[in-house]
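In this view, the complex is presented without one of its protein chains, the others remaining in place.
Chain nomenclature is as follows: A, B and C, assigned in order of appearance, with residue numbering initiated at 1 for each chain independently.
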Amino acid sequence: MLMRYGNRSYYISAPKKDEKMLQVGILGVNGYAGAELIQILLKHPRVQIAEMAARLDTPVPISSIFGQFKKRFDMECQVFHGVEGFGASCDLIFLALPHKVSMGIVPELLRAGKRVIDLSADFRLMDAAVYAKWYHEEHTAATLLPEAVYGLPELYRDRIKDAGLIANPGCYPTTVILGCAPLIKSGIVKPEIVVDSKSGISGAGKKPSPTTHFVNRYENFTAYNIGIHRHTPEMEQELSLLAGSEVRVMFSPHLIPINRGMLSTMYFDVLSEKKITQGELSLLYQEFYQDEPFVRILDEIPQTADVRETNYCDIWARLDERTNKIVIVSTIDNLTKGASGQAVQNMNIMYGWDETLGL
Amino acid sequence: MLMRYGNRSYYISAPKKDEKMLQVGILGVNGYAGAELIQILLKHPRVQIAEMAARLDTPVPISSIFGQFKKRFDMECQVFHGVEGFGASCDLIFLALPHKVSMGIVPELLRAGKRVIDLSADFRLMDAAVYAKWYHEEHTAATLLPEAVYGLPELYRDRIKDAGLIANPGCYPTTVILGCAPLIKSGIVKPEIVVDSKSGISGAGKKPSPTTHFVNRYENFTAYNIGIHRHTPEMEQELSLLAGSEVRVMFSPHLIPINRGMLSTMYFDVLSEKKITQGELSLLYQEFYQDEPFVRILDEIPQTADVRETNYCDIWARLDERTNKIVIVSTIDNLTKGASGQAVQNMNIMYGWDETLGL
Amino acid sequence: MLMRYGNRSYYISAPKKDEKMLQVGILGVNGYAGAELIQILLKHPRVQIAEMAARLDTPVPISSIFGQFKKRFDMECQVFHGVEGFGASCDLIFLALPHKVSMGIVPELLRAGKRVIDLSADFRLMDAAVYAKWYHEEHTAATLLPEAVYGLPELYRDRIKDAGLIANPGCYPTTVILGCAPLIKSGIVKPEIVVDSKSGISGAGKKPSPTTHFVNRYENFTAYNIGIHRHTPEMEQELSLLAGSEVRVMFSPHLIPINRGMLSTMYFDVLSEKKITQGELSLLYQEFYQDEPFVRILDEIPQTADVRETNYCDIWARLDERTNKIVIVSTIDNLTKGASGQAVQNMNIMYGWDETLGL
Partner (left out) sequence: MLMRYGNRSYYISAPKKDEKMLQVGILGVNGYAGAELIQILLKHPRVQIAEMAARLDTPVPISSIFGQFKKRFDMECQVFHGVEGFGASCDLIFLALPHKVSMGIVPELLRAGKRVIDLSADFRLMDAAVYAKWYHEEHTAATLLPEAVYGLPELYRDRIKDAGLIANPGCYPTTVILGCAPLIKSGIVKPEIVVDSKSGISGAGKKPSPTTHFVNRYENFTAYNIGIHRHTPEMEQELSLLAGSEVRVMFSPHLIPINRGMLSTMYFDVLSEKKITQGELSLLYQEFYQDEPFVRILDEIPQTADVRETNYCDIWARLDERTNKIVIVSTIDNLTKGASGQAVQNMNIMYGWDETLGL
């Protein structure tokens, strides 16, 4: 329904379908990844948001959930009752649902002929047993795991093109895999990495809790889930594939009192029989990512502010001769390259558009 | 029970009673005012915390609620079931309970011979009808209102000495009444005040909610409850008493993304038939508060950091000749002078100690 | 010079001129308004940044000043030596210079046939004597004051179209004039307004100082320049013009510890002979701004986060019957609608484009 506000028109329910635009739906739109996805898609020249749904008591304009959209995008967010009532008008569905919920929905969406970009962790791990071990639940759609494509364009661009189901990477793994890939592939470092990551609070989700209470976080920081964070097997899977042998990650996430931003500091031991100079190390990274639109290799240590609300991953590499270690620092915006921006990048590849469109 | 941790001893349940120390209890200790009260009382040379209780599922060490007390003050916080099981060993009870809960408990505590300092709003308003209007509930202990003393020492020191029941002032009213008192009493301004107040987030309480979610508050600020905040009648009551006639307050509170701190900016119209110079205005404030240990009249605009974790109220006064208005700025720490510090100041007066003891 | 970074090209010095694009220059580009201007212009479909200059020791890529532009926009920022060496290739010049510097440069730019949008205060006040009084310096280009157009599109859209010199409004005045205009024009309130404004720290500029030191500002807030802030005469000039008679503003700015965002709370006395209802008040604001693309009249109190990095001004109006006062709250992003966004909005009007282009 087209409404008028003063001399401007805006949409209360779905806008009139533009046949030349890709029609997309978003399930679980009421979290931070959902808001970021809307923000990006509203400026995307080839896409129309056709449907949105979330677990709500009653349908509401999305702008009553996210005030920044007031009088700019007031389209209704439906109550999510199940797949049958959702997505008929859509070609592509983004799932911004919690882990364990996605796997109950994806099979049906695929059967209905939809392409799916799943922002949850449900289809990221190839091995259902590993999923069960880290997520403490049996995978109910394990037969789909082989066809899911891990949506990290820098590694899987070719497979993403034709994918029906994209498992959009986790935020921490995005920083870590991009930060480690050149070095791990080079074979000059031990397959044991210390990863010390730091994330803004939006990574803890939108649900109010003592963890996300302002007074508990402001003028405070801490580590959490050291050694037991669920993103660990995702990093190890991808790095092991790159190495061609098993890689172990000692992963320690920290919670930093800002809204958006993620930085990982990664420590490698150079194999005693190998030699590398700082110049070679820099070149290794420059060349590995030379064709990538969203990876910037920097000469200075990156800071999160420089990637805020962008899809960039900034990376810095240093050889420490004193200790014969290599330290890599990488930063992203956890909601953009770490979630919704990367999802849109994947969409652009799936539909054959310029990969940077709308980003 | 006395425990040993290494060579240090600390208390798991109540410590051994020191007969020379005042025994106090704290009900509702698990909020921010409770934590601040413990913090102050632990350093107070005349007081022992004998009992603590809160609405919990099971008794826990207070340090499991407030990590800063770990291995420093691990005394057990009881489950609050009602007055009968609480406070037998105490002379004085601090109530850090929500509004509307206090009034159900205070009568019984007074009957049991306890002195009570109530940090809630329940006994601040003299008129039960005003309470009912602003708090949307009938007052169930209205007969006690006449004997409750409004615990603002700068105005009611003499009555506090012998009080059985102290109604500890609200945080906003503390800044506003102290900031306005000299001017209102002087009779040179109109009895209509614009009060624009700003508070840190701890004022919104410890309960997680969208309002207190870190991501909603960080890099953001806003106003709330303009014209309808419940502290309004408390300000008007006390300022009207000072003026000897009705004073009206247009009160607008704002939420500022810091933990602790409160600042009120107050605007007065100088009566057209009255004259005052900047020098006289400054002197008026200096003299009004010259004997006060916790009010500082400053030559520069105060900032909240300078009163952080102190019981001071800093005040600045300016005559604006262009507009013939007077602007007053006052600051406190909302948890100290705005709550628990002021409660301790009241206790010091009630027991005839130096008013600044432990503060 | 066109450089290649991997398979991507980016510009080190000026890009190849696209004849169909408007060529613009930015003087004083190294402050926050400059960064915001670049951010917006890089996405603007009709504009090319042709030249940039600032007071520097040596020319540097702009991305070495603002890291977010690294490998995205590395064009060189020239050393500003004076007008003669700058702007030859430009049609329009944005001046993001300090107050008092602009007035020395504008005359020459105009003589050279450039159109100018000046973000400083130098051409906002019509009366050179008022300028001299508040800025403590004689105006050296007073003869240009009559032709400068105050660049608040909501009031002066028609005059902006053909203007050669735009005096882009101050951030505080933008919130205040937009927030007061309907009411002041209606004639139902006294011509004396209390304005209590709050600004993020970017408003204090990029120069390091004790005022902008992180440790001084974090977990702290304060007021400053109460009654003496230089934006006061700018507000009074425009509101007096709207009222048709003199309006006085009692203005108190506050510094809030966030980066971007501004909120003004404005207090009016309803004239005793006039009557207005809440419904009429809301309608007054709705109708006044019904055709405005960047003003949103809200039913709830606005918050700064909802306008962050947008050109919106959100406004809320409330009649307080108890005190017969009206309270208006308005919010903007001080760097966007309060500076560079508004400058681009003015440019869009000047060149006959859709007013929202690129915003």
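Quick note on the criterion: a contact is a pair of C-beta atoms (placed from the backbone, for glycine too) under 8 Å apart; a residue touches a chain by one contact, two chains touch by 3 or more.
Just so we're clear, the structure is a prediction, and the values are computed from it rather than from any experiment.
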{"item": "Option from A:88, A:129 or A:223 whose C-beta touches the chain left out", "value": "A:223"}
{"item": "Touching the absent chain when the full complex is considered, from A:61, A:203 or A:302", "value": "A:302"}
{"item": "Full-complex contact with the absent chain, from A:91, A:108 or A:196", "value": "A:196"}
{"item": "Which residue of B:58, B:272 or B:290 touches the chain not shown here", "value": "B:290"}
{"item": "Omitted-chain contact residue, chosen from B:51, B:76 or B:219", "value": "B:219"}
{"item": "Chain C, residues in touch with the chain not shown (by the definition above)", "value": "32, 201-202, 206, 208-210, 212-219, 257-259"}
{"item": "Hidden partner chain, residues of chain B it touches", "value": "5-8, 67-68, 70-71, 218-219, 286, 289-293, 296, 298, 300, 303, 305-310, 314"}
{"item": "Residue numbers in chain A that touch the chain omitted from display", "value": "192, 194, 196, 198, 216, 218-224, 226-227, 248-250, 252, 254, 256-261, 263, 265, 267, 301-305, 308, 318, 320, 322-323, 325, 327, 329, 331"}
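Simple rule for what comes next: only the chains that are shown with their structure count from here on.
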{"item": "Maximum centroid distance from chain A, chain identifier (CA atoms)", "value": "B"}
{"item": "Gap in Å, rounded to a whole number, between the CA centres of chain B and chain A", "value": "46"}
{"item": "Geometric centre distance via CA averages, chain C-chain B, whole Å", "value": "41"}
{"item": "Inter-centroid spacing, chain C versus chain A (mean Cα positions, whole Å)", "value": "36"}
{"item": "Chain A: positions in contact with at least two other chains", "value": "218-219"}
